[in-house]
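Okay, so here's the structure we're looking at.
For this depiction, one protein chain was excluded, whereas all remaining protein chains were kept in their positions.
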Amino acid sequence: MPQFSFAFPKPGTKKLLLGASLAGAIGIPVLLASLLVFVIPMIHKPVFDALIREKLGHDPASWAGAQWVYAIGLFLAGIVMFTFAAISGGIFSWYERRVAGRIQSRIGPNRVGVGGFFQWIADAVKLLFKEDLVPAEADSVLFRAAPYFVVAGMTLVFVALPAGQAIVVADLNVGIFYILAVTSLAVVGIILSGWSSNSKWALFGAMRAAAQIISYEVPAGLAILVPVLMAGTLSTQGLIQAQGGWPWEWFFFRNPAAAVAFVILFISQLAEGNRTPFDLAEAESELVAGYLSEYSGFRFALYFLVEWANLWIIGAVTTTLFLGGWQIPGVTAQDWAAVRGTGAFPAWGWWALQFVSLGVFSLKTLLQVNVIIWIRWTLPRIRVDQMMQLCWKYLVPAGFLCMLFTLLWQMVVAWAPLVERVTAVVVFAAFLYVTWRFLKQTRDNVSLIAHERVDLSNW
Amino acid sequence: MPLTASAYVGNIRDTVTSFWHGMSVTLSQVLRRPITIQYPDRMDLPVQDVLPARYRGFLEVDASICTGCQACERACPISCIQIELEKDPANPKQRVVTQFDIDEAKCMFCGLCVEPCPTGSIQHTREFEATQRSIRNLVFRWADPLAPFPVYKVAKGAPYFPRAPLGSLVLEVIARRRWDAPGMTYLPPVPLQPPPPPPVKPAPAAKPAAPKPAEGAATAPAMPAAPAPKPDEPTS
Partner (left out) sequence: MSKLVLRRLDRNNEEMLVNFGPQHPSTHGVLNFLVETDGEVMKRAIPDIGYLHRSLEKIGEMVGYPGYMPYTDRIDYLAAMFANEGYAMAVEKLIKVQVPPRALYLRAISCELNRIASHLVSIGTMATDIGAVTPLVYALREREIINDLLEALCGARLTYNYHRIGGVAYDMPEGWRDRVIKYLDRFDSSVQEWDRLITWNEIYKKRLGGVAVISREQAIDYGLSGPNLRGSGIDWDLRRDMPYGAYPDFKFEVPVGRGWAGAVGDCFDRYYVRVLEMEQSSRIVRQALEKMPEGEVQAKVSRKIKPEAGEAQSRIESARGEMAYYLVSDGTERAYRVRARTGSFLAMGIIEDISPGLMVADLVALIASLDVVAPETDR
């Protein structure tokens, strides 16, 4: 018997691992969801006051440091959101690796816990233990500061991003404009990291990334204008409330230009998040890691955390704008008010419905996350000049046309609302048909290869 | 370079159709079985049974039918086989093989030694799992100098030659040593002898001759000190 230098695991560990992995895979999302649902709506002043008055029996107006209590509540909500961003980033990294493995006819990580679920924890711990290397010739202050700009650019978006009917940290009345502005903070971080690394390859990557992110802000802004025009408000919750639960009440189907604007926004956000086909900045086969080349350990982990947490942001922003957000099919604004009850502190039914709205939002967002991962592992990378061409020659003119069309469309709809209804139903039906054809083509692909069949085994 | 309108629209159309096909192909892969085989713990059969019969793994020598012809040593293009033959002290007509070393680290598994063997004593097996911490432990010794084996006398016209099951002998050799056994240590090299001093000339030339032996003696200890390698330690 050849000698192996590892020992086969003892019997009984398998059950333990299965239990731990299930606990993690189910427990972590449930924990996060509960935190989101129970902590974040609380920090809004009416609910918070009602909680302290009715449930705890104190009167906040009589305290000297009441402002501090509100501030601490806000801080806690911020921490909950950041935890959500970080953990969802980690779980997406595991999920992406498993999906990528399956797409590439192989298994992804499957050893660290059942299904490899704890792989992201293992990777994070490993990166934490690595040597903290700052190149001798690098500008050490900027080198150390750069990742934090990128992380800030990602985290600040979560402030205005809704996740449920009352689950938003701050419902700014310039919500979507704020989101667009704050994502640009990442550019500062990327340029700083490329420059301060004092490495030619890193500089290459940083220059490419800067050009890319700044250029794609323009079509993104134009595409965002379409739902803003349709809803009449910049606030994220307002945008969602202007849509409905059923698919034909979403902006995507109500206006043909909105469908095009959705595509423009999707492409622009892929470009801003440095995802393939726009990952020139960290093009692995050319620049090895581009602006990240000199980073190691925890700082490296921060960049990748941002990349994966960005997946959620891309999905959430497009869901908010075009896909009806957290609106549950069949539940209108009156239903929400009825469930809330007349007291200042909402009734139990309202909290339960918050979970449902969080679920609907997450479902729509996760569907888009899947599409982004799928695109990444299918398409090749685009070249710098072609990327610029795409932006300025294709997306920007299309964005302007969409905006103009929406202006006219809104006038037509104001005059005859039936047009919008009919368009929505027709476009939805067409969308269902196209999806069905695509899935059929996918299934046929398997039979096109000789001796191949559908087989979901080998995890 | 200005694009015509039809080229512009054609670009968009080509993009959509090619992405449609590409994405459907990738999605359909998710429905198929991944080809990964998880070696070594999640396989149905031991890997040696999955390999084809002609697989060129480690070499194995069945000493009971080795004729000592050294054809394999001559055929090897990389000189990894070393064979020494001697006359048996007890029986001068019989030759014995006192050394039959194959350096598996040097071997390039080409199979050229297997072809000229008259009895099929040396064969490639299907074993390849013999990781050793020290590369010197990959020299497989098929003859013991203290107990050499006699060469086999080939029976003329024999249809085949009886051989141990393929792979069993090499597994014994691999199992003889732990995988992390320290490698062989070598004695330090014998220091170089200093050159003999030139013959001493008579008295008038005595002075220039005097520094020479001192020079020679001074350089002699310097030489072995510098290139003497340290004895091999097990690498950590």
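In this document, chain identifiers A and B correspond to the written order of the chains, with residue numbering beginning at 1 in each.
To be clear about the criterion, a residue touches a chain if its C-beta (ideal position, glycine included) is under 8 Å from a C-beta of that chain, and two chains touch if they have at least 3 such contacts.
Since this is a predicted model, take the numbers as computed values, not measurements.
Within the full complex, the residue among A:Ser21, A:Gln104 or A:Thr423 touching the omitted chain is A:Gln104.
Residue B:Ala75 is the one among B:Leu31, B:Val47 or B:Ala75 that touches the chain not shown. Only one of A:Glu96, A:Asp123, A:Glu249 or A:Asp279 touches the absent chain when the whole complex is considered: A:Asp279. Residue-level contact of subunit A with the missing chain is found at 103-106, 200-201, 204, 207-208, 276-277, 279-280, 283-286, 288, 377-386, 445, 448-452. Although one chain is not displayed, subunit B still touches it through residues 11, 14-15, 18-19, 21-22, 25-26, 29, 35, 51-56, 71, 75-78, 108-112, 115-116, 124.
The rule is short, and it goes like this: only the chains that are shown with their structure count from here on.
Note: centroid distance subunit A to subunit B, computed from Cα atoms, is 54 Å. Residue ranges on subunit A touching subunit B, taken from their complex, read 1-5, 8, 99, 101-107, 374-375, 377-379, 393-394, 438, 441-443, 445-446, 452-458. Those residues of subunit B lying in contact with subunit A across their complex are 3, 11-12, 19-20, 22-36, 38, 40-41, 127, 129-131, 171, 174-175, 178-180.
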